[in-house]
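Since the structure comes first, as structure tokens, the remarks are kept for the end.
One protein chain is absent from this view; the other protein chains keep their places.
Presenting chain A:
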Amino acid sequence: MALMTRRGAGSAGGGPRSRSQRVHARALASRVCASGARTAMASARVRAAGALARSAFSRYGHFSANGRRSLSASAALLARTHVNYEVKDNVAVIRINDPTSKVNTLTRQLQDDMMEVLNEVWGNSAVKSAVIISTKPGCFIAGANIDMIKVCKSAEEVSKLSKEGQMMFEKIEKSPIPFVAAVNGTCMGGGLEFAIACHYRVATKSKKTVMALPEVMLGLLPGAGGTQRMPKMLGLPTAFDVMLTGRSIRADKAKKMGLVHHVIDPLGPGVKDPEERLIEYLEEVAVGVAKGLAKKTVTVEKKKGLMQKVQDAVLGIPLVRNQVYKTVTQKVMKQTKGLYPAPLSIIEAVQAGVEKGPAEGYHVEAVNFGKLAMTPESRALIGLYQGQVACKKNNFGKPEREVKSLAVLGAGLMGAGIAQVTVDKGVATILKDTTTEGLARGHDQVYKGLNDKAKKKSITTFERDMTLSFLKGQLDYSGFEKVDMVIEAVFEDLSIKHKVLKEVEAVIPPHCIFASNTSALPIREIAAASKRPEKVIGMHYFSPVDKMQLLEIITTDKTSKDTTASAVAVGLKQGKVIIVVGDGPGFYTTRCLAPTLVEGIRILQEGVGPKKLDSLTTGFGFPVGVSTLIDEVGVDVAAHVAEDLGKAFGSRFGGGNVDVLKTMIQKGFKGRKSGKGCYVYSAKKKDKQVNSGTEEILKAFKLTAPPAVSGDEDVQYRLVSRFVNEAALCLQEGILADPVQGDIGAVFGLGFPPCLGGPFRFLDSFGADKLVQKMKRYEDAYGNQFTPCQLLLDYAKDPSKKFHK
């Protein structure tokens, strides 16, 4: 009966483990295949890219096509399904729950119900204050409904939606009685705008309680008063930070920022479901606050600290504010290269409100919201968000047995990374290496990964230790007779892969799955050494494994469906976004990357310097430039892949001379890991210098550029067209099952410009015909590596054909 005393024993709303299970919205696209996670990733561009793990806009949202309903009382009562209320001690408790969905979104129905309830509440003189609460577990309001915006045909239509939202929230803000928002669970986008229109906010510290304005990640802006209220509430700098990054804010942080007034702790199990009781408890506390507000024993205003006062005073000077707008704009331009219109629109709406008053502010907000919704960037980002959601599902059914213990072979960068994301989810993991040194290094990597989280306070040191206890490092195969899955991450050499496969198969149980983490070796060739090829599958992780969201799963024609289901289940547990592709040299991602890199080398040979090449690629929207990418991937790895795939695919993978890379390797320029590649890296200097040694090599391999196809724009399109053509070929050949996975793989694995939404979305918006025209020009100048594939030609011929609906 030791009920008291322990949070772990009575773990509420997610004990220590569930914290780590939460998938953070991560700036994925920033980190390209095998790139080190070194660059700071606060950029709006990058945020916009990826990571819409939870969004203001939910795909679950159910769009009610009924339009406005009759307002006759009885009909209204009957029809009111999303919002209801009761009056408790002069407090109107308004409860939200969308019965048609797992989450609450601001649908037409919900808004209509809400307005009706609000009018009744305001008409009731016995009501002195009100509480807004959601009875849906884990969700206050996830945001506006994305479909509501998608069906709109014009900017004006979307603006109208925005204005309706603005109006409803303004009514609440100006309400004669005080409103308390009681927040438990997701409170994003329109949900947060709703909450900040209320006079007081109470939030639970549940792990599920997350506040954010992530519209910018979808190429939009907070269109229901967010750009107007946020600066008043948080001050200009913080408001810009919140709106331009779309970052998630937990309850305790929100309290510190002044976004919520009061927080309450989650509860452990009692005499009913903890979440259910937590919502009741939240309501009890909120009702108490509401009563206090009505009686004026509780005040809304919080005391401002000295720093806040100073900041307010300084920002009271118009000149200073102008400087703030200027600085923020410059920062955004630097990070987005002007490719993303949303952040600039946000700044504009904020500025209009602060400088010209609320009428103008709200107007600009609504107009800009409408404009943004019509931009291809927004469509691309929404497509990525929805694609990402789709790639977080297991379409292969429930595996026959859950993988409860797993072994990783090879404690290198990849192996340790895979081990880290596995133990992180409480799966017992054996990390096997051949040397104690290797093992120690791998163990340290896992520890460091977890410890970094502890330092950032996203987990406690206790949770770190507990998680680490799932990891077992060893040099032999003991215990392998009990594992459910083995993932090998040994050196990329077919004979070594065969050797470990045979060793492993001698010890593992019959049901155990053998997965190979390879970036280019065909799985069927690895499986050739297996006694049970139906249990062999490819799981291609991206480096750094704990940061990169993508997992590319490769199935051969012999891989069983259950094996695939199991691999996907493991990947999902590890928090990955998953594409499942067919087998072949380079699969999908590496196959798209290789010709792009080869073209990059060609461009370098033509005398475009590494820095120029980088700025041209990032200028197109790639988060990492091609020269930097070669260094991050490793010159040796790049050479290896280029040569292997060159052999497999012939002249289509030609262009640049692989000997450039080989010479670089000879001189020890292996990329960042060796300190020199295209650039020289030093621990201290932030600004990297071009490696003169590499420049000399490039001179030796110099090629003359045909002037007709070597302008800046042509250089960009040469790179992109080779990428896109190869992606289209993968779809044509059936390596890819659909364009959605192709887009997700390219953006989340390789850093294809998120504003373009992936190669297929790019083809839809840019036009396959236009790209084919360009490619034909390049083909004339360079040869058949630019020959557009049949699928591209088909789409070019018929402009009504689109990859995405």
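Everything that follows uses one rule, which is that a contact is a pair of C-beta atoms (placed from the backbone, for glycine too) under 8 Å apart; a residue touches a chain by one contact, two chains touch by 3 or more; residues count from 1.
FYI, contacts and distances are computed from a predicted model.
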Protein name, per the UniProt record, of whichever chain is missing from view ("AP complex subunit sigma", "Trifunctional enzyme subunit beta, mitochondrial", "THO complex subunit 6 homolog" or "Aminomethyltransferase"): "Trifunctional enzyme subunit beta, mitochondrial"
Given A:191, A:219 or A:268, the one touching the chain that is not displayed: A:268
Touch criterion as defined above, residue of A:436, A:460, A:478 or A:790 at the omitted chain: A:460
Given A:146, A:236, A:285 or A:579, the one touching the chain that is not displayed: A:285
Chain A residues that touch the omitted chain in the full complex: 1-10, 12, 262, 264-272, 274, 277, 280-281, 285, 288, 460, 462
